[in-house]
Structures are given as C-alpha cells and as structure tokens.
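Yeah, one chain of the complex is gone here, protein chain that is, but the others are all in their spots.
In order of appearance the chains are A and B, and numbering begins at 1 in each one.
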Amino acid sequence: MLDHGDRERRKFNVQGPFASAWFKRLLLWFFPVLFLLQFFFVPLFRILSLGFDASALKTENFSLAFSVLSFTFYQASLSLALTFMLGLPSAILFARYDFYGKSFLRALTAIPFMLPTVVVATAFNSLLGPNGWIHSLFPLSSFQFMGTLTAILIAHVFYNTTIVIRIVGNALSRLDPKLEYAARSLGADSSRVWWNVILPLLRPSLLAAALLVFLFDFTSFGVILLLGGTNFSTLEVEIYLRVLKLPNLPLAALLSLIQLIFTLILSLFYTRVINQTTVQTAPRFSASSLPASIREKIFAALLVLFLSSFFFLPLVSLPLRSLARLEADRGQRMEVQDGITIDYYKELFINRRGSLFYVPPIQAALNSFAFAGLTVLFSLFLGFPAAFALAKPTGLEKILDPLLILPLGSSAVMLGLGFILSFGSALSLPIFVPIAHTLIALPFVVRALQPAIASIPERLRQAASMLGASPFRVWQTVDFPILSRATLTAATFAFTISLGEFGATLLLSRPDRPTIPVAIARFLSQPGGLNYGQAMAMSTILMVITCVSILFIERDDNRFA
Amino acid sequence: MKRISILLSTLFLLASCSAPGPKTLTVMTHSSFAVSEDVIRSFEKENNVKVVFLQSGDAGETLNKAILAKDAPLADVLFGVDNTFLSRALQADIFESYRSPELDSVDDKFKLDASNHVTPVDFGDVCINYDKKYFTDNGLAIPGSLEDLVKPEYKDLLVVENPATSSTGLAFLLATHAHFGEDYLNYWKSLKDNGLVVVDGWETAYYTNFSGSSGHGAQPMVVSYGTSPAAEVVFATAPLNDAPTASIIGPDTCFRQIEFVGILNRTKNRALAEKFVDFMLSVQFQEDMPLQMFVYPVNQKAALPEAFTKYSQIPVQPAVLTPDEIATNRDAWIEAWTAAMK
Partner (left out) sequence: MTIALLELRSISKTYEGQVLLKGISFTVNSGETVCLLGASGSGKSTLLRIIAGLESSDDGFVLFNGVDLASVPPHARDFGLVFQDYGLFPHLNVFDNIAFGLKMRNIPAAEIKQRVATLLKQVNLTGFENRKVTDLSGGEQQRVALARALAPQPRLLMFDEPLGALDRTLKDDLLNELRVILHKTRIPAIYVTHDQDEAFAIADRILLLHNSVIVREGTPAAVWNNPGSAWAAQFLSAGNIIEGVVNAKGKVKTDYGVLTLTSKHKHSKGEKISLLIRQSSGAHETLKLKVQDVIFKREQFEVHAHGGLVFHVKERPQVDGIIPLRVKVECLHENPKEKPSERGGLSVRR
C-alpha cells in the first residue's frame, strides 16, 4: 500500500541536473585533494622514484621486509587490543557518568598524546625503571621494563587511549536514550541492550577509532626506538635506518612502498566496512549522571582509580623532578643539595651562555600555539568539505577516502626527504611546520566530523533550503550547531597533534623558532643538572599548557548539551 | 569568505616574515650546533649580513639531507661533517674548495682534506665517562683500558649506544675496531656477556641509564664525550667543587672526532661564505665554541676556558681511523655488529 507519504518523499529526492551534483562534489574535494597532492603525493613520489630501483628487489630484502612487517603488525594489533580494553570502558565512563574531577581526568588522558617520546620514556623510566619508584618501594621485585615489548605496548596504550575515549565517547553521548528505553521495555536487560542496540550503533566510531589507533601504532617510531631498545624493529625504524643512518635508499624505498600498500589495504577495508554500517539520526546528547546502582559505583570507582594511577603516576615524575634538586650528595658540594627548588624554572628565563638559539619559554610556548592554531585552521578548512562529501559517499569517495588516510601510514622520514626534494630551500619558511602537522591531523578531523555530519536529519536541511537558505546558510544554521561538539573534538585533535613533535624531526627547522618539544630536546642534548632540570621544567610547562587548553576547550562542551 | 581571506593573509604574513633584509647567508648544521649571540651579531654587523641557521638531526642525517638536495642546495655553508663521514661527503662532491688563511694557525693533524673542500673547525673525543661516587663507594678501580671493561668486577656497569642509530655509539664501535682490528666482534661478545646495556641514543644513555647524571640511572659508566664532565660543572644547579664524573682515557679508549665546515656547491654567496669559514676559524669564534658546543678549538691561538682545563681530559692516544677506512667499512661493521649482538 503506497501512502501519500511516499510520494511526498520522492518529490524531495529529485536529482538536480547531473552536472550540478558533480560540480558540488568536486568543489567539496577541490582543496583537500589539492593539499594532498602538493604536500603528500608529489613529494612522496619524488623521493620514491629517486630511491627505488630494481636492485632492491632481492630475496633477502623481501625476507627482511616480511619479518619486519610481521612484527610491526603484531605489536600494532596487540597495542590496539590493549588500548581498546582500557579505552572502551573509559569512553563509557566519561560519556555516562559524572564524578568529581571528571574534566581533569579526561584532560589528563589526553596529555600523553602530545608529549615527545623522550619525555614519555623519562616519565616511565622514573616510575618503572631500575631506579624508579616501583623498585624503591618494592626492592625485591625484579622485572625488566626498558627494552621489552611490554614497555612498547604500555607506551602505546598511554599515548592512544585518548583517541578511543574521544571518538567513541562522543558517539556514545550522541546516542538517543529513547532507543535504550525502547529496548528495555521490550525485555532487554542491560547486557542485551549493549549487545543488541548500543554496540551496533557505535560501530562506525569504533571502527574509526580502531583504524586511527592501529595506524599510529603501526608507524610508531620513537616509542620503539627509545623504549624497545635495540631488540625490536618496525618498518618505520628500518626505513629511518636505511634512509638516514646506513643509507640504503633503494631498500628504504621498497620498505616504504610496502608500508604504503599495507596502509592502503587497511583503509580500503575500513571504508568498505564503514559504509555498511547505519547511522542514527539524533542530534541530541544524553546527559551523564551520577552512578546509581552499586554495580555502577564500583565500576566507576575502580576505573577512575586505575585511570588516575596509570596516567598520573608516570606524568607526575616530571614536575617532581623539575622542582627537586637533582644532584645526589657526593660530598663535593659547597652547600646542601637536597630540597625543593624553582631554580630550573628561573633558569628557563636566563640565557646564561648568551646562546644565539636561546628562546624564552614563553616564546617557545607562543610558537607552539601559533603552529597549533594554524594546524587547527588548516585541518578544519580542509576537513569539513571532505567530511561532508564522505557523509554521503558516492563512487568518488570510495577512491578518495582511503587516500586521505595514507599520510598516517606512510613513513615520516621518507616524506621529509620528499619535502626536501620538492621544496628545497623554501623549507625554511615556518609555514611548513603546520602543513606537516595538518597532513597528520586531517584524517583525525575527518573521522571526528563524519559520523556527526551523517547524523543530521536530511529533512532539517531540506526545510532550511525550502525556506530560501543558500547551501552555505544551510550549513551555517542547520549543520554547524549540530556539529559543534564534533567540531570541538576535531579541533582538539588537531591542536594536540600539533603541540606534539611531528614536524621538527623530519624537516629542516629554524632554530630561532622552536616549539616547546624542540626546546625540550635541545636541553636534553647536553649534560648537566641545569639542562636536565630545565628539560623537566619545560615538560611540566608543556603538560600544564596542554591540560589548561583542553580544559578550556572542553569547558564549552556542556554548552552544547 | 571571511575565514578564507583571514587564512590567506595569515599565510602571506608568515611567508613574508622570513623575507630577507640585508643579504642572507644560510648555514646548515646539525642539532648540536650552538654559538653565542653577540659573536654572531658581530659577524653580521661587520659584513652587513643576516645569518640564518638551519638545523636538522645529527651529523650523518644532516649530511645525507645535503647530499640529497645537492642539485638545489638548501644553504650556502654546511657545518658538521665529521671525520666519520668525511669520505662520503667528499665523494658526493657537494663542496667547493676554499683555503682559509686562518688554517695557518691549525695543527696539521686536523687537516684531513688536502683539497680544502672542507676546513676543520673543532675536535672532541668520544670517551667513556664514569661516576666517581659510585666507584669510590664501591671501592672499584677505574678501568684503564678497553680490555678491563670485560672484567667481572665491571659486570652490568656499562651502557653504550647503538652504533646504527647513534653517532656516539658509532664512534665507540670504531674505537674498538681501531684497537682490536678484525677481532673486535669477540670483544663485543665478551662485553655482552658481561652485562652490557645497549640503548638507542646518547640522551637515553646519559640521562636515563647513567648514574652520574641528573637522571640517576643504573649504570655508572657511559659512552659520552671527554668534555661531558666539564659540562656537568658548568651546568650544575649549584656551584661545584669538582666534577662528579670523569673520562677513561687509556689508549684507544676514546675516539677522536673532528668536525669540518664547507662551502656548498653552487652557492650564490661565495664571498660571504668564505668570510664565514674564516670567521669560524677566528679566535673569537674558537674561544666561544667550548662553552657552547663543548668541543675543543683547532686554532692553536685560542685559549681554553677554566672548566675545560680543570675537568676535561684529552687522551694521549685516542683511537684514530682514516676517513677512507671508515667510509668503506662503516656499513658493513654496523651490520656485523647488529648481527653479533642479537
């Protein structure tokens, strides 16, 4: 039986002239594709074609590649599983429950994401290393931390849990509570509600988070090198060695290609699966509440305790070290060497050696912020149209979507060399730092925006355009308010990615414009208590700045509830 | 629309921020490069030039990048090629020859390139540093030679850097080869049996593993630099009577590193580049270097700071290998070492 509602609907779905629909698509993709071409594909192509030659196609190279690929895949999968084991309950915790210190804990879980690896390694070592707190508290325990696979896995979880918390948590709070009510009234108890209703609806966000976490772990470099010691090697590490250390450019190019192909396969798989999942239309947010039942209270309490310890304990060693006199008493001192001091912070503002490259911490912080701000602008500017196009995918999107993800899975080192080939001395322009950051941030931004965009009810948009709103105005008045929270998540990602240290190592950086992570690394490159203390002080400043920024950004979160 | 125009103008502003004023001289160096501000300013003023520095990675990485970009050089001058990379740099033919008049004040043993495509600027030694307090507290004798390190009383006490990833580690590997020749792998295996700890780089080794640094690590011996003890005093939180660490300077236990500067091919600022090379050899710069980069000046007229004379030791017999020998064998030795240490 065809009711007139069907006829009404068909009226609305009439396609405009073929050309204009295509034109709109192309317009949406124009800038993102241009960006990717210019700053990813072209440089990559140049370095690969320069490096690659048939001499690399030897059996021994392939067997090396294979064994390295297997280990890379193995550690990335393990890391992913562990990250979800912690991240999923945490996402539920933050989306559903209120508790004392919630915003702070949430910001805390995001801090590791932008700490340079050397700082994280220091933090963990001070907790778990041979001279760390655990050993001094339990002197009989003997376990090896540094140089183990466990260290790598723990560091990965430490870094990436925030991705799961943000992406899945955001989707969770967008779920229509009515669906749960309906399920319950139909006879589903809590676990069946989760299994039959909530998890299926979370699938897009679960997949998105899984993909991002996996790719990050797959291309992980600093963690492997610093925490895994010499026992472990991934594709990225091998590429790094073959490009910059024992140059074997053909082999490096081969490994790079393998890495790229693997990423491509992964992202094709991802786009395939995600298009089969449905999207639910409820631009509302479930409010979070205090845990009610005993079970909920225990769950919340245990998880909060674990999260706090896991994230707080390693991180707290940095501020502690920045405030404590660091030289052990060796009887050669002129005065008492123990106790609290703010000398390291004071020293940050003194250019004792009159060094040309001295940059006051405020300047470094401002540099970091400037680059981060630009990264946010660029990635939102490019990410919004891409996410819009992806929300209603056609054949074009099936090709372009995987390409968007590629930068995440490609070797930063190779890309850096590609930049040198393509841009030469222009690389000294500071704009390249946010550009490089944007390459990484873009897939995150798109993944954060896409599910939200897809959830906007079409009839709202249609109503607006029937009332005379131009497509831009429709976007402004209908889409944007609904997307506010997702935009915030996306912007936070871009911001925190940029604050961390991506651009510095692979590009030629201007030492007169360092960011905070670069400044930290510089302090750690020379011996001496003052240098180490200042590195700790800068790290603490970075942590505080990050925490405050995130709290500030997310403070507005409740406004959109 | 508004957002786009703000974006474009920001881009434009940023781009124009680095527009050249007076002439610019671009110097490409490694991440360890440091210099006093007034020293550079005086050069800039004297020559009416703005010096722009580009930094990236360690010596090897910087060189590789320069070689990659040699058809469209990224800078006018490259500083930081050291003797372990000298042959590769010369082979890649990225420099133009220039003989600075200041070379007359430099001892011949530093002039490894007769063709003067590169000019020596500083030298230093990669030596094993030890934590004085640990050794006194435990009544241990200071090891005097490489052979001593495999003795059982020094078990688990040494941390070295991976030569594949660290130039410091590489220098130590070269030292062992200079001393033991082809037998060097056996030596390493003995070290491994004696509890050797290997980490990725100098920062980790020094600040995470070394007990004598502020990181309070577990190993009292680390492969570092001969000048590191002086740095500990210079950068101490509160004034010190004595350096907390010192170097082992027995025969062949240290590896001599010499750093060079060169004018890059196709530079458009040849005259200024020459002036800069002269400047790097000048007494003013050479006397500034020690407390900035913690290296020794090659210019014999340059005076050393007190911290250096008191706390840093120059080995009498550092391990030395010719640049060609290094260039030919380095990769093979690293691969062999990696395989042996698995």
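Of note:
We take it that contacts are C-beta pairs under 8 Å (C-beta built on N, C-alpha and C of every residue); 3 or more make two chains touch, one makes a residue touch a chain.
Keep in mind it's a predicted model, so treat the numbers as computed, not measured.
Within the full complex, the chain left out of the display is in contact with A.
Annotation: of A:181, A:269, A:349 or A:480, A:181 touches the absent chain (contact as defined above). Across A:197, A:421, A:535 or A:550, the single residue that touches the chain missing here is A:197.
Contact between chain A and the absent chain runs through residues 1, 3, 5-6, 8-9, 176, 178-179, 181-189, 192, 196-197, 200-201, 203, 277-281.
Just so it is clear, only the chains that are shown with their structure count from here on.
Averaged C-alpha coordinates give centres for chain A and chain B that are 34 Å from one another. Per the touch definition, chain B reaches chain A in the complex via residues 3-4, 7, 10-11, 14-15, 17-18, 26, 28, 31-40, 52-57, 60-61, 64-65, 68-69, 72-75, 132-133, 162, 164-165, 198-204, 206-208, 211, 213-218, 224, 228, 231-232, 234-242, 244, 291-292, 294, 330-331, 334-335, 338, 341.
Considering their complex, residues 118, 121-122, 125, 129-131, 146-147, 225-226, 229-230, 241, 243-248, 325-328, 330-335, 337, 341, 343-344, 351, 353-358, 374, 377-378, 381, 417, 420-421, 424-425, 427-431, 505, 507-512, 521-522, 524-533 of chain A touch chain B.
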